[in-house]
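In this view, the complex is presented without one of its protein chains, the others remaining in place.
Moving on, here comes subunit A:
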Amino acid sequence: MNPVIPIQTDRGCQEAPVLRERGQREVFCGLTGIIWLHRKMQDAFFLVVGSRTCAHLIQSAAGVMIFAEPRFATAILDERDLAGLADAQDELDRVVQRLLERRPDIRMLFLVGSCPSEVIKLDLSRAAARLSQRHAPRVRVLNYSGSGIETTFTQGEDACLAALVPSLPAQPPEAAGHAPELLVVGALADVVEDQFRRQFDAMGLQRVDFFPARSSTTLPAIGPQTRFLLAQPFLGDTARALEARGARHVPAPFPLGAEGSAAWLQAGAAAMGLDRDRTAEVIEPWRQRAGRALETHRLRLAGQRVFFFPDSQLEIPLARFLSRELGMQLVEVGTPYLHRSHLAEELALLPSGTALSEGQDVERQLDRCRAARPDLVVCGLGLANPLEAEGLTTKWSIELVFTPIHGFDQAADLAALFTRPLLRRQRLAA
């Protein structure tokens, strides 16, 4: 433990009041999750059923940078589809047929619902079941909603994984009496996944699986013996779906920073019955190495004031990391949605008195931000350049979802994401 951090006797922010706001929300919808999920699950294809806006969104958010055959597309609704529902189902069959002919390598197809398809109540789950039957066994067809009216940004991953849970194979019955298995839930960068696998192995845990898997043919089995550890804070529905199949949630802080990673690994090991002191011993060298790597960043960041706009639900764990391990001061921590029970451990670690906000009224939040003049603002791309032009330094938040940030060996990389804009401002000013 770093000696500079005051030991807190209170319960952090667990009972702190949260400012709940409603108004204009400057956030992505859940469709955006497709941008990283299509790379993680390499034999899956994401077909959005929506409007031109949906197609334009994914394309602007990611697609225009990707000069290759994408593993996502949009079935754009037109007037004829709005006229009658029966016709829409036939149309969908036709589109899927054409798609599967073009991409014979697809093994799993997600029909992704959008605002228009939700509002006209197009039954995509029925379509998925029908298409699954038609294209079995080559392709499995699932559905989830990534619509803006129901999901915010990373919640798209939650909805996708939750839809996938029912199709996970059941653990064989003979496993019932056996030792429990650990399941790590949440899409992680491949390098991070490999590190965690090695680390669990070194601690003496071989029975560790990751969800989602890199291929639809290697999905992990699940059952009452499964203990699952969330790697991401935005997986409320997925956790519920896993619990419905008998798996049990292991509460832990999220593996961001040296402290978070250590607590997370230990919680996983403890849930599998490993000795705490023994695992602490194994973890210690990794933790120290991460701590050393963080030192230079701490010199830059300590005392700097940071303001979080809501985006991904990663804000609270990130704020905990920045305040406890890098000495930053938290002006306001905004999150699109606060899942109290999954974040209980995190909230306990936040300095008490931290201003938390859930939801958004972007104009009012901007007023608060301008009034506070923080040293660093974490916000989306729609706000970043305008705030820079006003003289504030920003860190665009989407990068935190697209970069390997979890685990000990990424702790310094994560810190560097926050030091870089400050350093850059300094350099360009000189």
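Just a few scattered comments:
In the analysis below, a contact is a pair of C-beta atoms (placed from the backbone, for glycine too) under 8 Å apart; a residue touches a chain by one contact, two chains touch by 3 or more; residues count from 1.
Note that contacts and distances are computed from a predicted model.
Taking the options "Quinol:cytochrome c oxidoreductase membrane protein", "Aerobic carbon-monoxide dehydrogenase large subunit", "Biotin transporter" or "Light-independent protochlorophyllide reductase subunit B" in turn, only "Light-independent protochlorophyllide reductase subunit B" matches the UniProt protein name of the chain that is not displayed. The chain not shown here is touched by just one of A:115, A:187 or A:306, and that residue is A:115.
For the options A:76, A:372 or A:416, the residue in contact with the chain missing from this view is A:76.
In the complete complex, the hidden chain is touched by one of A:132, A:152 or A:410, namely A:152.
Subunit A residues in contact with the hidden partner, per the touch definition given at the top, are 23-32, 49, 51-53, 55-57, 59-61, 63-65, 67-70, 73-79, 81-82, 88, 91-92, 94-95, 97-102, 104, 115-116, 118-120, 147-150, 152, 363, 380-386, 388-389.
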